[in-house]
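Here the structure comes first, spelled out in structure tokens, and everything after it is commentary.
One protein chain omitted, others in place.
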Amino acid sequence: MTELIDRLLKRLDRTVETRARRSARTHGRRSFMARAGAALVGVAISPVLPFDRRARAQEAGEDACEYWKHCALDGNLCSTSGGSLTSCPPGSEASAVSWVGTCRNPEDDKDYLVSYNDCCGKAGVSSATFCYTSQGERPGYRMGLYNDINWCMANANTGYHCTVSVVVGLADA
Amino acid sequence: MTELIDRLLKRLDRTVETRARRSARTHGRRSFMARAGAALVGVAISPVLPFDRRARAQEAGEDACEYWKHCALDGNLCSTSGGSLTSCPPGSEASAVSWVGTCRNPEDDKDYLVSYNDCCGKAGVSSATFCYTSQGERPGYRMGLYNDINWCMANANTGYHCTVSVVVGLADA
Amino acid sequence: MRLQAFIGAASLALAAPAMAQDAEFVPETVSVQERIAPGANVFVMDQNWSGASKINVLGADDLSMKGNLSVGREGQMLLSADGATLYTTSGYARRITYGEMEAVVHEFDVATLTHRREFTISNKRAMVESQPALLGFADGERFLLVQNATPATSIAVVDLARGEQIAEIPTPGCWGALATQGRGFLTLCGDGTVQAFAFEPDGSFGEPVRSAAPIFDPDADALFTNPARVGADFVFASFGGNLLRVAMVDGVPTLVDSFSITEGVEGDWAPGGSEVIAYHAPSGTAFVLMHSGAEEGSHKDGAEEIWAVDLDAKAVLYRSPAHHENSIAAGQGETPVLFAVGESSTLTRYEVDPEARFAAKPAGEAEKMGGFPALVLTSQ
Partner (left out) sequence: MRLQAFIGAASLALAAPAMAQDAEFVPETVSVQERIAPGANVFVMDQNWSGASKINVLGADDLSMKGNLSVGREGQMLLSADGATLYTTSGYARRITYGEMEAVVHEFDVATLTHRREFTISNKRAMVESQPALLGFADGERFLLVQNATPATSIAVVDLARGEQIAEIPTPGCWGALATQGRGFLTLCGDGTVQAFAFEPDGSFGEPVRSAAPIFDPDADALFTNPARVGADFVFASFGGNLLRVAMVDGVPTLVDSFSITEGVEGDWAPGGSEVIAYHAPSGTAFVLMHSGAEEGSHKDGAEEIWAVDLDAKAVLYRSPAHHENSIAAGQGETPVLFAVGESSTLTRYEVDPEARFAAKPAGEAEKMGGFPALVLTSQ
């Protein structure tokens, strides 16, 4: 019994560590700046379990990438780039096309479809929070789920600025 | 007498620290990448006095920016970019114009004129050693001494790649 | 719209559980914010030499990130007096790091962070670290003065109403263009003189008027290029810690005052950085970025302290700890607020207490202002 609990706790620790690594890594697919590992440290010293963290996490919290709507977001948060969760910063334009994630809302335990639109026509904001989550992400043969590509591709102005997380539907889980 | 020695040592310590800060800072006028402060640490823990260090320092040493020929070099060392002390890396071109420093060679204690040519037509090498020394440097009203400007300005291809230190004359000290 | 429909359909078809509308569920929609939050701003130029230079726009009160602007290589920036318009010059080479160069003026609407227009100017534009003395207004805000360097120096005069360059005024051996009354500007020269130039709206210009004698010694005590503007005068800091006040007297650039802020101070202190001096007009106080252990070649060192200086009393009022900044700007509200950025890539906001001899203390910081945060401006 003790062994089981030990193993469970070990697994949880590893999950925290893994998730921290994943959401706060310094060099991701769309990260263009070396970044300090502040968020990583913040998680590593936290004794809270991952699912608790996730339920409580606010988008503006100390680890914004843990916020449930960002479960498949590889990019800079627009909410830390002058925009908001669902709106592009002034002077940028929303991508004409987007990828989609299926994320569980811990408050009602339902799965939602989240449209990740890139905001376009400017360089990224260097101080923006960079997230690197990929739940349900798939390579380009599932283009609508793919997040390693610049989704400003169909716009006239293709510079990648940041990404919004827009809940567009309830998924049939 | 003890007080005098104390003050002298304090001054030396400060000089070491200052010089380390200056030659190894993470963000200089031409630095485009956040860099680790490895060289800084290297100097800070060294007990050797600055003039000793300088005399012994080889360009390939642990603090290449201390090498005497680099006394007014604000830029990436070509010797760490695929070139050498006096030659631009393959595929780049030497700047048509250059700035000049007056640097003392610790081996013969003479002052030399050093021409700092930028190498042009490519982006910088991200792992290159970035130096930020400015002995005798002056603003643009002494253009020939100025090192805050891109000396690829007179070339057809103006991208800044790195800088060489070419001893072109003996200065009349 | 067509593409949106296409990928929308494709995504949903591919996404592994299919979508099911729920009576309670209201879908969110993506939008673009029209305007930045109101209030005064701080602008930090993150200059880039192999890609887009980026201008961070932050709230002056809380350093909240409001957005950014992207321009070309080796960007310079200039803010209108009302804080509503930002001008930049920057360069676009055909293959970013090589090929034919195009020098471009961009005009941005600050409230919406959008382009109003752009036009090209001469490719002689200097590719140089961002500095206020290298891009300025003249005749109110009718003209832009753009520093050229080939490396021969000249000033391009740009008529903003016409959206084109109308003159190139040779300024051999001189650097910077500091607008004086009317259509004139001062420039610092390598022989230690300060020279005054003037031009006409049609782009014609005459011979410069030189200061009667050298005003400074570029060898022994060089001046930093970017002065504080004090009324119609300019206060320059020198590498050695002197403040020199230069005025136009009967049409001639004249040294009207000079004093040391470091004389008698232990520790070999001196100004260091690029924009080393900022001035708070309502209180008549200057703020200077200072470092200790100064020696030949230390003039770009980041600040260890910010010194508040009473320009009338010629006295240092207070020495506050700094954070290795190279560029400082002052808000012009009744109580001074300072914004400074430097090596660490952190922008620090300082509140200044006039009751405490203008002591400055950190009241907010914004990290990660980029790889080369070269210049800070504010509309506060």
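For clarity, chains are labelled A, B and C in written order, and residue numbers in each chain start from 1.
Definition applied: a contact is a pair of C-beta atoms (placed from the backbone, for glycine too) under 8 Å apart; a residue touches a chain by one contact, two chains touch by 3 or more.
As the structure is a computational prediction, the values presented were derived from the model and not from experiment.
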Left-out chain, listing which of the shown chains it touches: A, B, C
Absent chain, residues of chain A that touch it: 11, 14-15, 17-18, 21-22, 25-34, 71-72, 74, 97, 120-124, 132-143, 148-154, 156-161
Sites on chain B contacted by the missing partner chain, in the whole complex: 33, 35-36, 80-84, 86-94, 96-100, 102, 111, 113, 115, 117, 119, 121-123, 125-128, 136, 142-145, 154, 159, 164, 166-173
Contact set of chain C toward the excluded chain (per top definition): 3, 6-7, 10, 14, 16, 48, 50-52, 54, 70-72, 92, 94-98, 104, 150-152, 190, 219
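Convention: only the chains that are shown with their structure count from here on.
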Interchain centroid distance [CA atoms averaged], chain A/chain B, Å: 42
Computed distance of Cα centres, chain C from chain A, in Å: 35
Chain centre separation (chain B, chain C; CA means) in Å: 26
Multi-partner residues of chain B (each touching 2 or more other chains): 33-34
Per-residue multi-chain contacts in chain C, two or more chains: 51, 371
